[in-house]
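Shown here: the complex without one of its protein chains, the others still in place.
Coming up: chain A.
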Amino acid sequence: MDEIKQELQSSSRATHQDYFGKALSYLCITFVGLLVLSILYFITTRGLATFTENHVSLWKFLIEKNWNPGVLDSHGQPQIGALPMIVTSFSVTVLSALVATPFALGVALFMTEIAPKRGTKVLQPVIELLVGIPSVVYGFIGLSVIVPLIRHTFGGTGFGILAGVVVLFVMVLPTITSLSIDSIKAVPMYYRSASLALGATRWQTIYKVVLRAATPGIMTAIIFGMARAFGEALAVQMVIGNAVLMPHGLLTPSSTLTSQLTTGIGNTTMGTLPNNALWSLALILLLMSLVFNILVRFIGKRGSLKK
């Protein structure tokens, strides 16, 4: 009797290992959590300094069109209007996602519905390759191929939103494609049989049932693509022209939030207004990625409610 009691009350080696593993994973989680929190804290305090320390009005920051943080204007006010960059960022993001989505869906449907074997064999490596190419390479191709092409075709310098959209189109295509493939594959086979058995053609089945059932997943894919486009800095910076001007069309040089950050951050001193203003741009980027995240969650939740 006593033996059993003693045996049961002393913890075993396996239990110790269990505690150790648990402690280890909590440690990692804490570390990652702290990391995220400190990033949030750092960017937020820096980003808000423009408004708290330098007393720039948030409203002006969002709607003014002049960006020249180092120089005061005729009224003695700093010129930090971020509107041109906000507009450009959203333009390239939305346009590239709009252009890429039909192509991505086409490729995804080809790989899942039309030629699953051949399509996957040939296109899977292509998509993986597209993901793996560093963004500087995309930017370089954009700079040496796309920009001259636009210049010859439409005139102007060739730099601008259009060039940015073309480069980002190629960059977000694999993201949207592979996530769409996952969501189309997740549509149960029996929906397809049911539709075909009711006298639907394959195409009717695809667009009336498969795409409809996969819509939440496809929306998520598009938002992930947009998040990537919104956050891409280097490739865009190489083709957008980097003039902080309100874009007058797709062909005039402009600047996105990210490209302005990469161009400007090395040329400013920590703690000064020009530097703080750049942090404010970073804060907008952070808030936007938060918005994208929330959107994905929201759509995911609505999608699962439907089932």
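The working rule: contacts are C-beta pairs under 8 Å (C-beta built on N, C-alpha and C of every residue); 3 or more make two chains touch, one makes a residue touch a chain; residues count from 1.
One rule holds for everything that comes next: contacts and distances are computed from a predicted model.
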item	value
Chain not displayed: protein name in its UniProt record ("ABC-type transporter Mla MlaB component", "Phosphate import ATP-binding protein PstB", "Copper chaperone NosL" or "ATP synthase subunit b")	"Phosphate import ATP-binding protein PstB"
Hidden-chain contact residue, picked from the options A:22, A:121 or A:212	A:212
Contacting the left-out chain in the complete assembly, out of A:39, A:198 or A:287	A:198
For chain A, residues in touch with the removed chain	188, 190-191, 193-201, 204, 208-209, 212-213, 306-307
